[in-house]
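Let me begin by handing over the structure; questions about it come next.
Apart from one protein chain that is not included, each protein chain of the complex appears where it belongs.
What follows is subunit A.
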Amino acid sequence: MNSGGCDHLSAFKEEKGIEPFRIIFSYFISCCSRESRKRKALALQCHTCRQMSPRLHSCLHCVFFGCFGAKHIHQHAKSKNHELSMDLTYGAILCRVCSDYVYDREIEELFRTQQRKSALLLGMLNPFSPWEPSEMEVELLHQNPKRRKIDGNSTIGLRGLINLGNTCFMNCIVQALTHTPLLRDYFLSDQHKCQMTQESQQCLVCEMSRLFQEFYSGVRTPHTPYRLLHLVWTHARHLAGYEQQDAHEFLIAALDVIHQHCKASRNKEDADGNTAQVCDCIIDRIFTGGLQSDVTCQECNILYTFRLEMSPRLSTPSGISPWISAPRKTTLHLVSWSDPCATDSHTLISAVFSNGLDRFEEATSLTYCLRRFTRPEHLGSTAKIKCSKCHNYQESTKQLTMKKLPLVACFHLKRFEHSTGYHKKISTYVSFPEELDMTPFMSASRDNNNGYSHQVIQEAASGLTSENKYSLYAVVNHRGTADTGHYTCFIRQHKSHWFRCEDHLITKASLDYEVLKSEGYLLFYHKQILDYE
């Protein structure tokens, strides 16, 4: 492999220019019209054996196509003394004298433009192109010659966190966040551009960035997250102090502060006051999905469909979600049913738990909770809607389904009950799967049933497609009582290794015997297939 370029190719280019390359490429590799595709389909065969073989090459000196596998192109090149030929699949140039493929920057640039044109014609908007380092990145790679290869058994990314005084609520969330694949990729690829240039020390996103560096640096001693704690205290005052806090509350606060510090779409939001527009900060890109709420008038069966944003960020500690008033199409009547429980993916399980003690026996699996969450619910006589068809206040049913799935679904099993006078922790075991298919809970499944089914479950369709499947990657657990206790978590490393994190201690864990048997409090699921944007 000659990295210095090929003299024969340079000489050829000197003599004939770049045009011959362009012609062959645009007619036989990436066609830019129907006509040329037709011609290509007929012409693509070896001139020696008349086969449409893979790895066909075209001579650059005369009109000749020959297969590579059967060496017909080699024979031609040798007998005619033609040095250069071009591979008709990707456009790589083969030099007979160098007996290898050779490269030229100008030609490759030309091919790339041609390829993009052709892809666009076929309706492929963003065809894949491999990452190529910019000049600055090349420079950086030279300056930092140390490389780290991470294999399947590497423990890199595992690091304990010192407890700074009842900060286990923070430690377990930090563990879950640092092991969120998409967040990790975002931070380790240095994509955050700090918006708080004046006071970047105050930026929680920058701190997260540093935290990821700490976690994936390969250092094995526990990390002391004092800076993070300090920032949390500064930005989320209600969490300040050395008291025990709720991990869920911390998660919401952390995500919200990170979102604010990303600021990426703030201007957009302010411009037209359109809060329904989804923010494109990394938090919203990963954690935000959409719900559909279908309200059916009991009298005339007319259906009203509303879209709601669901984001853990938007759920406030009290459980009343401010976004209820956000969708502008909703009438006031609908705002009034602000059911504090059935709101977003985050608190959706609370719908089950907060409905009263008698339900606990039933609520024994996550899928059951989701089914309950997405089943039609009678709104009763106290929450009548004004139907625009029969012009009357009518009783109705409401059904929530998932319109758009978030990339990371975080389920909060509401185990703490705080009523006036007593605090109670519910320790019921709720089973949760390692792999979760959300298809039955999607709005599409509901619509397929003409909107009249009382249960949206469509078992048949699931299993065939992995489009809506999620994998468990972190579980936060709480032991103790509603007033005092301790948080630990399980996190997934690589594809199938599980570890238990308890502050500075990290131990290997078994998925079947420990993780799935634990009394989950927060469950983190990652989508298996990510769509291209």
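Going forward, contacts are C-beta pairs under 8 Å (C-beta built on N, C-alpha and C of every residue); 3 or more make two chains touch, one makes a residue touch a chain; residues count from 1.
One rule holds for everything that comes next: contacts and distances are computed from a predicted model.
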| item | value |
| --- | --- |
| Complex member absent from the view - protein name from UniProt, among "Anaphase-promoting complex subunit 2", "Rab GDP dissociation inhibitor", "ABC transporter domain-containing protein" or "Transcription and mRNA export factor ENY2" | "Transcription and mRNA export factor ENY2" |
| From A:118, A:178, A:477 or A:518, residue that would touch the chain that is not displayed | A:118 |
| Sole contact to the chain not displayed, among A:24, A:44 or A:444 | A:44 |
| In subunit A, positions touching the absent partner | 1-3, 30-31, 37-38, 40-42, 44-45, 52, 92, 99-101, 118-119, 121-122, 124, 127-128, 149, 529-530, 532 |
